[in-house]
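Note that one protein chain of the assembly has been removed; the remaining protein chains are unaltered in position.
Labels A and B are assigned to the chains in the order they are written; within every chain, residues are numbered from 1.
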């Protein structure tokens, strides 16, 4: 009786259909930088550039209206989660924010990552995962029927960071081939340095690795660089590279890495980027940093137009917009 | 002077009016399964089925555009809060997520639940409440002028879980009358089992209760089942029911419930759902679980098409969409 009175809520013929864009990443997971050859990088960078233009002109669009992103952070990372949330929102999509790692309730009840992922994919069209364990993003992707984007899996990868780093160089300097790129600081443990370096091996760049002795680039990665037959040098002092560098990619030399604190005190000043150091650099070059920084770039450098690290942050949003649009797209 | 120059921001004549749907739940609270007779269940299930069709075809609509849901979780429950958030977002509504229980600041300042609710209803059009104390949802509903949906009040009720469970049986098997339904595991403390059983008393079903002796269905509920004159049996072993069951509703037998651990070790294997056990079941039946699971259903069962527990999760979103649309509707 009651039921007979029910009129359908929706006229499906007149409902707007989802909007898709053509690309080579449709419904794919984004787990590792190794998925990105130069053609795919060109594609994503072209899309990210479009996103930048769109945001600067109108702020947001409805491209992903009706799509839902589950932002699942097993450890908090405000910068990365905020970037993905803004990216989804500026494309008109919605977000399920699960960004307070330690309180994820099902986990404390003993649920496996696989079950959590298979639960969330019932609600969401795409899952962004941050997890402290290496390999977890691939596990999630193996179980999920919706695309999984790796937002950092411990000592593993953080591919969107590497993509935004490379995109920043391209946007700022207009090209990649022919550039002199210096990586500075903790090259041994710095995940962002490793991923960016691997992406750069596909281009004709000169690489300079500047680090304390105990924080030199790992041997396996150094061998990959050598095999790529790029112009490469290692050094202990930023002063050695500052004059010719087109890019100075700075990371922090953490005190905790040193067993001998005297050694730390001795070297740390060689890795601080100061206005005095910048005075020796080219007029057209950029300083980058994955942030957060804790003193390794002097605040007086911020006003220098060559300080690109906050523009780099913004590029992260554009790259994530391009990726979200790509994995949710259809040819 | 300044004020005179102010032109109105809005032309109310041209603003879109809120969309309403007709139903018997307009502006009502959803506190208990006892509110749902078969007519109302039919109504909600018909709407939930429509929601499923809509999501599968277009992902989301603007039915609740401009409506705001306050998701107030005094204890975290990622699955339930994510489900409600996705439900509201897929209907075009917005969410105020207050889902990190322990840090709810006003509570730590001594505010009563009543005041918190009366504050949030100033911002939101509907409140979903999870609270550790039995009866709290009714207290909230008594004070609120906007609809309150109970998302679990401790040892009390969790009505949307019971509704999604029943809806899953109907969606999967096409009917409720005539089915053989086996409840397995902790039938004494399992809130979901109690609520689902109460809903099932309105249908012509056969019930089988499978549990260790110390975790048998509570006496009062058993008497309700007997009074309903259904075909009912209790047993200690899943093997007794597996061949004829249309539905196997599995819950966890928690070690902590046993004072005698030897007793636990003795019985626990009788409550694990394995591929070997499933080989004895009918070809058209379903295995359900409220999740999260911790070993009581073997992972090898997941690939079995009869494993319905993740589809059950998705049905939770559809049921919550139907309820949100219903309580925010107007005849």
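One rule holds in what follows: a contact is a pair of C-beta atoms (placed from the backbone, for glycine too) under 8 Å apart; a residue touches a chain by one contact, two chains touch by 3 or more.
Every value quoted in this text rests on a predicted model; they were computed, and no experiment measured them.
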| item | value |
| --- | --- |
| Option touching the unshown chain, where B:70, B:91 or B:248 are the choices | B:70 |
| Full-complex contact with the absent chain, from B:119, B:223, B:244 or B:274 | B:119 |
| In subunit B, positions touching the absent partner | 1-3, 5-10, 12, 15-18, 65-68, 70, 94-98, 100, 103-106, 109-111, 114-116, 118-120, 122-125 |
| Missing-partner contacts on subunit A, residue numbers | 21-22, 24, 39-40, 42-43, 46-47, 50, 53-54, 57-61, 63, 75-79, 82-83, 85-86, 89-90, 97, 100-102, 291-294, 299, 310-311, 313-314, 316-317, 325 |
